[in-house]
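Our next item is chain A:
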Amino acid sequence: KSEDDGSSAGSGTPASAGAQVVASASSGAATCTIDQYGGTKLDLKTAKVGFSQSEKEANPFRIAETQSIKDEAAKLGITNLTTTNANSQFNKQISDVEQMIDSGVQLLVIAPLNSDGWDSVFAKASAKKVPIITIDRKINATPCKDYLTFIGSDFAEQGKRAADEMAKSLGNKGKVAILLGAPGNNVTTLRTSGFKDEIAKVAPDIKIVFEQTGNFAREDGQKVTEQLLQSNPDINGIYGENDEMALGAITALKGAGKKAGDVKVVSIDGTKGAVQAIVDGWASAVIESNPRFGPLSFATAQKFFGGEPVDQDVIISDRQYGQDNAKADLASAY
Partner candidate 1 sequence: MTTQVAARPAVNLKGLSQYGVYLAILLLVLYNIFFTPYFLTWSNLRIQLIQVAPIVIVALGMALVIGTEGIDLSVGSVMALAAALIPLYLGYGVVAAILASLVAGVVVGLINGVLVARVGLQPIVATLALFVGGRGLAVVISEGKLKDVRNPDLIYLGSGDLLGIPVLVWIAAALVVVVAFLVRRTVFGRRLLAIGGNRPATELAGLPVKRVLITVYVLCAVLASIAGLLSVARIQSSDASAVGLLIELSAITAVVVGGTPLTGGKVRVLGTVAGALLMQLVIATMIKHNLQPSTTEMVQAVIILIAVYVARERKTR
Partner candidate 2 sequence: MLEVLDVSKIFPGVRALDRVSFRLAAGEVHALVGENGAGKSTLIKVLTGVYQPDEGELRYQGEKAQFGTPMDAQHAGISTIYQEVNLIPQMSVAHNLFLGREPRNRFGLLDEKRMHHEAREILAGYGVTADVKRQLGTLALGAQQMVALARAVMIDAKVVIMDEPTSSLEPREVETLFGIIRDLHRRGIGIIYVSHRLDELYQICDAVTILRDGRVVHTGKLAELERIKLVSLMLGREMSGSFSAFKESDPEVSDAPPVLRARGLTSRRKLHDISFEVRPGEVVGLGGLLGAGRSETIKAIGGAYPLDSGDVQVDGVDLKKPTTVRAVKAGIAVQPEDRKAEGIIAGLSVRENIALAVLPQLSRFGLVSDAKIDAIVEKYMTRLRIKASGPGQLVGDLSGGNQQKVLLARLLATGPRVLLLDEPTRGIDVGAKAEVQSLIDELAAEGLGVVLVSSDAEELIEGADRVVVLRDGVVVGTLTGAEVTTEDLMATIAAGGNQ
């Protein structure tokens, strides 16, 4: 399962709407040039490009992500693009990437399944001076040395913003339950720590009474919430670390005879289903995590091969949906 599991997806949504925007904050930070990294300038159009997807294209986020890479490549006239998919098996992703390096790709775009365990890949890549752009999840290594740059959201920040929304909708007090993502996944870790720290800071009166994994899946989210509602009937808020679990939780709330708004639900992703839930009044807020990495990735690559410096950390600014904008922005959710 993916942390970005979504409901009825629209990979075809116009890139213009909900296109990724670089957060102004990160500009002016450390940069990287082709001289620092090594390698030779070349024209992206004729270059051999490899994209390694981490999980099955079985959910909106992954579908949108892969699609946006392919679309952008086509748009730029990049003919030589290979894509592989690791089906959530980390070892497979490693050998997928190594295999692409063997076959002589000149640019690697990787959506890592895991933040650690990339030593062998880095060894191979740096030997051949293949620039690596990692998207959506960061790799724990040195940018501009092991890999070129990271493009993606700040998951801790997402958790933080979710916490703010939760505090706001609860009036800074109450009991909250967390539906954790898949264990051992750094997205889970960051979205949890970000949320908890912020709650502790802004609303110490909010008690986190319950944390159980819903594996980023709707069914598990529903099951866990059903149990939760039995053992803690007085729960006030539920924080879903992705929309899927939140939607499952909402189904559970309905099943338990709750009314919309009785329990405040906040989640992360920004899929259509979740935004719709805001419109229907079941969810209070949704923090977006934007999957459309194509344009930004290739723009960065072009700058790099053109000899211009590129940021070592391209953090995109994620939108967020609330009562105010949900209806309006529903169309541009993925």
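Regarding candidate selection, all candidates are chains of the complex that A comes from, given by their letters.
The definition used in the following text is that a residue touches a chain if its C-beta (ideal position, glycine included) is under 8 Å from a C-beta of that chain, and two chains touch if they have at least 3 such contacts; residues count from 1.
These numbers were taken from a predicted model, which means no experiment stands behind them.
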| item | value |
| --- | --- |
| From 1 or 2, the one in contact with chain A within this complex | 1 |
| Of all residues in chain A, those that touch candidate 1 in their complex | 1, 5-9, 56-60, 62-63, 183, 209-213, 217-219, 222-224, 226-228, 230-231, 233, 244, 247-248, 251, 254-256, 273 |
